[in-house]
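Of the protein chains in this complex, one is absent; all others appear in place.
Per-chain residue numbering starts at 1, and chain names A and B are given in the order in which the chains are listed.
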Amino acid sequence: MQIKTIFAGFGGQGVLMMGYTFAVAAMREDKIVTYLPSYGAEVRGGTANCTVAISDEEIASPIASSPEFIVVMNKPSLHSFQNKVQTGGILFLNSTLIDEDPSRGDIESIAIDAGDMAEGIGDARTANLIMLGAFIKKTNLVNIDAAIGGLGDIFEGKKKVIEMNSNALTIGYDSLK
Amino acid sequence: MRGNTVVGEAAIRAGCTCYFGYPITPQNELPEYMSRRLTEIEDGIFIQSESEISAINMVLGASVAGARVMTSSSSPGISLKQEGISFLCGDELPAVIVNMVRGGPGLGNISPAQSDYFQSTRGGGHGDYRTVVLAPASCQEMADLTMEAFDISDYYRNPVLILADGMLGQMMEPVTFENYKPRELPKKDYIIDGAKGRPSRFVRSLILNTKDMEEHNWKLMRKYKMITKNEIKCDEFMMDDAKIAVVAYGTAARIAKGAVKRARKEGLKVGLIRPITLWPYPSEVIKKWARSVSLFVVFEMSAGQMIEDVELSLKGSSEVYFYGRPGGVIPTPMELVKIISSQYYQKGF
Partner (left out) sequence: MKKVYSRPKYLKKVPMHYCPGCGHSIVAKLITELVEEMDIADRTICIPPAGCAVLLYNYFDFDCVESAHGRGGAIATAMKRVLPDRVIFTYQGDGDLAAIGTAETIHAANRGERFTTIFINNAVYGMTGGQMAPTTLFNQKTTTSQFGREMRRDGAPIKMSEMLATLDEGVAYIERTTVIDVPSIKKTKKAIKKAFQIQMDDIGFSLVEVLSPCPTNWKMNPLQSCKWIDEDMTKVFPLGVIKDITENKKVKEAVNAD
């Protein structure tokens, strides 16, 4: 099994953190993982994305030309990435900022009102992990506890940040049935 | 850990105490990491130099003073360092130099590329010399090869180049630093640290007498022969019954491996030869497979550079096909599968 996911949005939305948290969770479950962020001048322009590949065997190319899943946090990302998802794949979109449906009929799309939900818990910046929580629920690629546990490694010692983000993960996770 | 920081941590764990460099994308995480880590260790020295030229000469200074030292840069910066690398070779001084290659020529772009192969393996600067070139293809190899690079460099008293790219530098994969087995190294009896209790000595590359200069060159060549004999590394994947061998290194080799796996699923007998040392080049491995392989597909993220080494290895004994994407384009495994299968059926395998 090898699954690739692209997380995309604009700089400041925590897109890289979303992918990284997912990658750390998968690592905690002893999966083989690669995490590849966009970098340099590319991210300065405002768009950010990263690719996470998880597998139970060696990962050849860390790049995803036709990923199983794509998570988009804003409209431009929807436009630039929706054609990449493989047939039968799933597109997760942040419906707070994206008011249109994907133009493809051969993929499933799941809208999460992540932005509003984040506002609801008092920190708009947590939309990324709300999105990730929902993503984890739907895909079942990693256990939600692994993701919550991973936050401790990522935000070493920053108790408040860990709390806020694990709350966001849980809310996102519970938002899907 | 991210590839760039893996290289930094590996260097520290291999005993590197000095880092000199100048900012350039896509390798900035490495100097940033070193600037912090080197303050944590005793005798750690970090200088952000005024230029690449200055950085490589600081490397020379630290090396001649006996320290384990590293610098890193990306393509244009490595071009600037070439004079210093030539001096390091002429002076027979160790150093580890990391190149996170980007698309070129000129300023090019910051996407991953493999277009500095000629520069790295043919010398790059002036004079008859070689640098050992190691090409990792994963974060784990970044760690292992960086640590080994210091030993190779000290053992032969010659700079070692680590040739990676922005993708390997940015990518995160789990890594262990436990694979390193330090080599037994000769005492550094050439360093310049003041003539205390010994006769004075000097380190130089200027040898005006042509006969002596020639002998110095032959001495270097003997050393390079020894390196060629001892240090070649190459990975072979699914080669046993392969009719087509893909030859690729670094990032391209990862893409190629994905392609080979898919081609195998389609029933095509395809294998992968992945040189890990680009100089010395694993010519014998290539040659060995010429008996059973009918076509070598050289796959590079350049307009075709390593292909020359494959052709030199084969000396016309087998057919070679080239597929490359220069300019920082990252090809997909599917793209390569198409090339492989069209060649496979065209040749009637």
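Throughout what follows, contacts are C-beta pairs under 8 Å (C-beta built on N, C-alpha and C of every residue); 3 or more make two chains touch, one makes a residue touch a chain.
Not measured: the values here are computed from a predicted model.
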TODO: Mind giving the shown chains that are in contact with the missing chain?
DONE: B
Open item on the list: Looking at the full complex, which residue from B:Val7, B:Leu30 or B:Met58 touches the chain that isn't shown here?
Closed with: B:Met58
Open item on the list: Given that one chain is not shown, which residue among B:Pro23, B:Gly66, B:Pro105 or B:Pro182 touches it?
Closed with: B:Gly66
Open item on the list: I'm checking contacts with the chain that's been left out. Which of B:Ile47, B:Cys234 or B:Met334 qualifies?
Closed with: B:Ile47
Open item on the list: Even though one chain is hidden, which residues of subunit B still touch it in the full complex?
Closed with: 17-18, 20, 43, 45, 47, 49-51, 53-55, 57-62, 64-67, 69, 83-84, 87, 91, 192-197, 200-206
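Keep in mind that, in the parts below, only the chains that are shown with their structure count from here on.
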Task: Residues on subunit B engaged by subunit A in the complex (per definition of touch) - done: 25-26, 110, 166-167, 170-174, 254-259, 261, 330, 332-334
- [ ] Provide the residue numbers of subunit A that touch subunit B in the complex, in ascending order.
- [x] 20, 23, 27, 32-37, 39-42, 58, 60-63, 65-66
